[in-house]
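The other protein chains are all here in position, but one chain of the complex has been omitted.
And now, chain A:
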Amino acid sequence: MVLRIKLYPSKALVALSFSGAIGLTFLMLGCALEDYGVYWPLFVLIFHAISPIPHFIAKRATYDSDATSSACRELAYFFTTGIVVSAFGFPVILARVSVIKWGACGLVLAGNAVIFLTIQGFFLVFGRGDDFSWEQW
């Protein structure tokens, strides 16, 4: 399965953009449906945008080392996990104070899950090579 993804990176790209669109659809449904109509959940997009940043900072900082792991990389995992947890916690908090309804919260959480899986998919497919370049496809 992993080999087939690597042999057809363009197909993986299409699949990943599809799942990304599905995730964003869930998020927008959670905001824009007539029953809900509250747009505060869109702030989770900030968490989605900053979630890859710790990984890239750690990658830059420990460029020369061929060790299996490093303290910087593990700290990056720690903060990335924190950002993911925060993206799930934020809609729950909004629903707890009734700023959004629980149905909207559920849709936003589903959208979160799909989008984070998409981001992780991007890293699995495109992040492997030593030269992180766009020539891979």
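What we mean here is this: contacts are C-beta pairs under 8 Å (C-beta built on N, C-alpha and C of every residue); 3 or more make two chains touch, one makes a residue touch a chain; residues count from 1.
Following the convention adopted for this analysis, contacts and distances are computed from a predicted model.
Participant: Between "Protoheme IX farnesyltransferase, mitochondrial", "Transmembrane protein 50B", "pyruvate dehydrogenase (acetyl-transferring)" or "Mitotic spindle checkpoint protein MAD2", choose the name on the UniProt record of the chain that's been left out.
Facilitator: In UniProt, the chain excluded from the picture bears the name "Transmembrane protein 50B".
Participant: In the full complex, which of A:39, A:77 or A:123 touches the chain missing from this view?
Facilitator: Touches the omitted chain: A:77.
Participant: Could you tell which one of A:52, A:89, A:106 or A:121 touches the chain left off the display?
Facilitator: A:89
Participant: Over the whole complex, note the residues of chain A touching the chain we left out.
Facilitator: Counting over the whole complex, chain A touches the hidden chain at residues 67-71, 74-75, 77-82, 85-86, 89, 92-93, 96-97.
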